[in-house]
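What you see is the complex with one protein chain gone and the rest in place.
This part shows chain A:
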Amino acid sequence: MEYVIDMRNIRKEFPGIVANDNITLQVKKGEIHALLGENGAGKSTLMNVLFGLYEPEQGEIYVKGNKVVNNDPNIANSLGIGMVHQHFMLVDKFTVTENIILGKEPTKGGKVDLHTAAKEVQALSDQYGLRVDPYAKIEDISVGMQQRVEILKTLYRGADILIFDEPTAVLTPQEIVELIQIMRKLVSEGKSIILITHKLKEIMEVCDRCTVIRRGRGVGTVDVKDSNPDSLAAMMVGREVNFTVIKGISEPKEAVLTIKDLVVLDSRKVPAVNGLNLTVKAGEIVGIAGVDGNGQSELLEAITGLRKANEGSIHLRDKDITNKTPRSVTASGLAHIPQDRHKHGLVLDFSVGENMVLQTYYQRPFSKNGILKFSPIFDKAKNLIAEYDVRTPDAYTLARALSGGNQQKAIIAREVDRDPDFLIAAQPTRGLDVGAIEFIHSKLIEQRDKGKAVLLVSFELDEIINVSDRIAVMYEGKIVAIVDPKETTEQELGLLMAGGKRGTVNAE
């Protein structure tokens, strides 16, 4: 059996770390091959080796039976390998066609022949079922369509081996269904696909075979039909993984967060939160379920002092924190794991140590009379790194250099360590692998069991149902229902989130 891609015993070292150690990846023609591994396991390094961006210390690469020796980044193109990046590489102000032909423009009399190009794009789009509007600007189209443009870019350049890097991370559930159909169509037309992911559900659904790497080492390749999510997860993490969250019964006590008739305007001056009431008690996790854009972000910003509340009140225990500054809210006993860890959670160009004191740098012992005290800062950081298993070479490494899961662990370490009365966790497991998810869920439950109040906001219904003690459904800026996670279903939640009424599910 000949492989279209055959990477044998690849080893790639960086100073102080072996990123790839004896990894073998063999992809058959016409299959969808999953590359599975935790954040930071070495998937990206392996792909960069394939693309010629890194030169491996050991190992051989064959593409379609020919040995590849050159380490020229352009070689991947000429060999017909194309990458669909997780973060799209598109020019926002250009049209779909202009983006697709960029770098390989057909010309007529010295001018770019957009008309012919658009026709070619349309033909490709019809052939593979990749619905796009060739004349639409990138900034005006949905994320799903942008991704289809990325796929068309590789096809336009004649790629027959496509690499998808975490393609579903940015998509809505409907768009994921579409993407899976597209991938099936592509292989039926003779393309081969490598799917980089850590979502086991997708692998089970769409892939033929799966290669697992763990901490830089190749663990092995399995046929997907002979495996199951539990065995794949165990291969990836190196131990059994609990998919069901283990937690005792909650014992809610006094109210910690009380929100009354809150109204918050969004950036367009339209009420995004519109008369919202919510209470979170000590010793419980309240999960907010809702479709993105129903006022969740504005609600969190109002609570944390980042956005002005126009009406209503927010109390933390007896203290009125309505429209207080972020610092005074934080000092009142609130911790916040923000939704966007790169934008709000970390200063990426600060060291891990500096990030660990982002809210406390001005307090003793980390500073005195305005002078920073570095040994207490880094002692603290080292303790947190050890306690929360943040994988980083040391506390002096820039936060930017850490993998997503470890960045998130660093944020959680910092927030939970302040021992707050009230913890907000916004999308705490977004983009993380099962091992990290399990860890983060257990930390949230640990906080609850210590008698803290926890507010969880997530778009993953699994997470909301598994972790929460009460679920508050948010729709158009209001809490429209409070349900018990033990007595609800994804269907019922889905209906409530879309503005439906309770009980109509059973009636149907």
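As a working rule, a residue touches a chain if its C-beta (ideal position, glycine included) is under 8 Å from a C-beta of that chain, and two chains touch if they have at least 3 such contacts; residues count from 1.
One rule holds for everything that comes next: contacts and distances are computed from a predicted model.
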*Consult the UniProt record of the chain that does not appear here and report its protein name from "4-vinyl reductase 4VR domain-containing protein", "Oxidoreductase", "Branched-chain amino acid ABC transporter permease" or "Na+/H+ antiporter subunit D".*
"Branched-chain amino acid ABC transporter permease"
*Write down which of A:Lys104, A:Arg327 or A:Lys450 is the residue touching the left-out chain.*
A:Arg327
*Among A:Lys29, A:His85, A:Lys247 or A:His344, which residue is in touch with the absent chain?*
A:His344
*Quick one: which of A:Asn20, A:Thr279 or A:Thr304 touches the chain that's been left out?*
A:Thr304
*By the contact definition given up top, give the residues of chain A that touch the hidden chain.*
15-16, 304, 306, 325-328, 330, 336, 338, 343-350, 354, 358-359, 361-362, 367, 370-372, 393, 396
